[in-house]
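Let me begin by handing over the structure; questions about it come next.
Partial view: only certain chains, each at its native spot in the assembly.
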Amino acid sequence: MSAFAGKAAENLKKIRASKPVVHNITNFVVMNITANVLLACGASPVMAHADTEVEEMVDLANALVLNLGTLTDTWVNTMIKAGRRASNLGKPIVLDPVGAGATALRTNAARAILFQTWVNVVRGNASEILSLSGQDGATKGVDATRTVADAADEAGRLARELGTTLALTGATDLVTDGHRTLVIEGGHALMPLVTGTGCSATALVGAFLSVDQDPLTAAATALAYFGAAGEIAGTRTTGPGTFAIHLLDALHSLNPEELEARCRITSG
Amino acid sequence: MSAFAGKAAENLKKIRASKPVVHNITNFVVMNITANVLLACGASPVMAHADTEVEEMVDLANALVLNLGTLTDTWVNTMIKAGRRASNLGKPIVLDPVGAGATALRTNAARAILFQTWVNVVRGNASEILSLSGQDGATKGVDATRTVADAADEAGRLARELGTTLALTGATDLVTDGHRTLVIEGGHALMPLVTGTGCSATALVGAFLSVDQDPLTAAATALAYFGAAGEIAGTRTTGPGTFAIHLLDALHSLNPEELEARCRITSG
């Protein structure tokens, strides 16, 4: 049992004890599943995007999740406003650059948020993350077209360049802060067939950041928890509809001890 | 069997016979489950929030549901516009002050709607409802931090002050118009772990208001129906994902006779 497995169990225990408020400014497609995933984990989700209230909501929150999924210019401005508040208060921020690389709006929005706020973790697929380096402009919708393994070296360089922690998810997940790299095994082949699983993983990173000050272990343990629940759900169903609801059940029923036993995080 | 149980059965029968159009101006997180809950009940949900069409939609509707969940200033104005039309036409309105007390935008929006339109029922958790009195400013996100029992006296005073009926939901539900108080038992511990159950209860109150002119019994019977379905769903599952879908099945399969047998409304 690695030290990371113990950390995963400890983080989950803390979330269930403290019920952190996770403030999401996220996309319309995934708001419902994101809220349900956070509730199943033990956190308290809040969704709020009004320019006139996001700062107040950040004040009440323990973590901020910014997700570019169904973006408009107005939303970008509001995300930056919320993110600056969180940065000033030292509250953790996780960014999900959905579709970065696909359109200028999304790539530019991700960069603007990274430059104007203090993002602790960026969670995306390899294509989205690597598009942030300005060296890769091709994303096919929101699907991964690059494998995580293929992207490891480039991700390390980019993490140092951006001064943040990057969490690349795929068949295998990889988290790097440019100095340390962790590899997370788990999950299930049906996960990419359920819309919002990636976005929900991002929201879980937000919950874990609220109880773990090290972005590297917070992200890795959140992904290990999500992956373990995905494995359990995968034993109960063979289709994406039933899989999605058993994933929520598994996130809810998974206790810290079981998570510790199932956790597969290794140094990369 | 109380008279309220008979009323619950009668109301459900009327909804299934007349398929009332319930016009929802609600939040992005819960639109899908709200529509599905109304369909499972037998009503016809419509979601429409364009400033240029809400009045026409109110004209077609049998009840109006206003929900502050993912509010912006524009939406508040549109809700008031729709609410004024409904008030002028004598159509019932139910308000869900999601997160009232948490931010100024939400508390002010709830009050503006209450003062400028004729709201028949306000449905929320104890914290949200009591924040409307201006004597309680602390809400933790959208979770209840006050118990319903604890709030009964204060709710009665507030109902008289606001001149409306208040429906406070929690482990036990309470409905009061400031003169009469009803207590509703039912539901299941998993309900708060499914996002949108509170908002869906509000929408059901809208459907029941369209067939029952007494806001007190309309709200109480709607909550009894929802609680009975929750109990049935709770016998079929132990996780929040599967619970949510069995809740829809139970709302659909529950017939008036079974509802009468299961209904637990008592004078408080």
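Letters A and B name the chains as they come in the text, with residue numbers starting at 1 for each one.
FYI, a residue touches a chain if its C-beta (ideal position, glycine included) is under 8 Å from a C-beta of that chain, and two chains touch if they have at least 3 such contacts.
In this text the structure is predicted, and so the values were computed from the model without any measurement.
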Whole-assembly copy number, given 2 chains displayed: 3
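As a convention for this text, only the chains that are shown with their structure count from here on.
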Length of the line joining the C-alpha centres of subunit A and subunit B, rounded to whole Å: 33
Residue numbers on subunit A that touch subunit B, as the complex places them: 19, 21, 28, 31-32, 35-36, 39-40, 44-53, 56-57, 60, 244-250, 252-253
Sites on subunit B touched by subunit A in the complex: 27-30, 32-33, 69-73, 99, 102-106, 140-143, 192-196, 237-242, 244-245
